[in-house]
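Presented below is the structure to which this report refers.
Shown here: the complex without one of its protein chains, the others still in place.
In order of appearance the chains are A and B, and numbering begins at 1 in each one.
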Amino acid sequence: MKRLLALSLWLWMAVVIWAAFHWAPLAAGFKGESSRILFFHVPVAWVSFVAFMTAGVESVLYLAGRRDPRHDRSAAAAVELGQVFAVLATVTGAIWARIMWGSYWNWDPRQSAIVVTMLYYAAYLALRQAIADGPSRARLSAAYAVLGLVVSPFLYFVLPRLGFSLHPEPVINAAGKLEVESRMLAVLTASSLGFTVLFYWLHALRRRLGAVAARRDEGVE
Amino acid sequence: MGGPEWVTAVNLIIWTGLVLWISRLDRKIRDLERER
Partner (left out) sequence: MSSSWAAEAAAVFVKDWRCELRTRHAVATLALFALTTLLVASLVLGPIGNDAEMSRRVVPVLVWLIVLFAAAAGLPRAFVHEEESRTAIALRLAARPSAVFAGKLVHIATLVAAIEAIVAPLAVALFDLRVAAAAELVAALAAGGLAIAAATTLLAAIVAQGRGASTLFAVLALPVLLPALALAVAATRVALTGVAEGNLLTLLLLYDGSVVVAGFLLFPAIWNP
């Protein structure tokens, strides 16, 4: 990534961090200052979804096109990063749960759903480990990642809404009205944007590293 | 626990460190790409 882009990203998130603690108001119904964690928890959860969707799209491109290994490497990189962000989402969520309701874990539908998601993509990585042949590995894990395009939206958006949830109402409720005060929304959006750019930067690095490794393997053979 | 200034400072330090570290990774990968 160009020096300028990196600097811009740094500056952007620096402002977001400042705004999260000094400019945005506190959310109603949250204990003390704990609503500030939202500005990191929500974007990070969102980015994990973006990552898994990216993996699905790259897998479609792999299967539907010329079976270009670059798409396969891109998908695998996206899944790895998706898991990292999912873990961050789980951890920040658990910290916040501790503050709000006294315990780190409640098996609340949203907490359960993110765990199932992580299991799904852990299975993806396990599948890749189990297949030695490159093209087969790419083809079969791509199929699983494409299935993920169906399963993930259910896990992120449908399952959490079933039954009682300790989680507060989603930012945009069924009527489409914005429940969140505009300053909060601004910081939330800005933070999400920053984390998304961060994801794509890390994704590009992981892809490129995979390409170098692949070239090295070819050279050895 | 310190006030908002303290938390902000800690976050900024972590963030800065992260960006510097990723930039270094970027440079290393670029070197690896160039040598091939």
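Here is the rule we go by: contacts are C-beta pairs under 8 Å (C-beta built on N, C-alpha and C of every residue); 3 or more make two chains touch, one makes a residue touch a chain.
Just so it is clear, the model here is predicted, and its values are computed rather than measured.
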If I'm reading the header right, one chain is hidden. Which shown chains does it touch across the whole complex?
A
Selected residue (touches chain absent from view) among A:A51, A:A76 or A:A142
A:A142
Missing-chain contact among A:V57, A:V151 or A:L185 belongs to A:V151
Hidden partner chain, touching residue among A:L5, A:A28, A:V91 or A:A126:
A:A126
Interface residues of chain A toward the undisplayed chain are 63, 116-117, 119-120, 122-123, 126-127, 130-131, 135-137, 139-140, 142-144, 146-147, 149-151, 154-155, 158-159, 162-163
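The working rule: only the chains that are shown with their structure count from here on.
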Provide the C-alpha centroid distance between chain A and chain B, rounded to the nearest whole angstrom.
19
Where on chain A is chain B touching in the complex?
1, 6, 9-10, 13-14, 17-18, 20-22, 33, 36, 201-202, 205, 208-209, 211-212, 215-216, 219
If we count contacts the way the header does, which residues on chain B are in touch with chain A in the complex?
4, 7-8, 11-12, 15-16, 19, 22-23, 25-26, 29, 32-33, 36
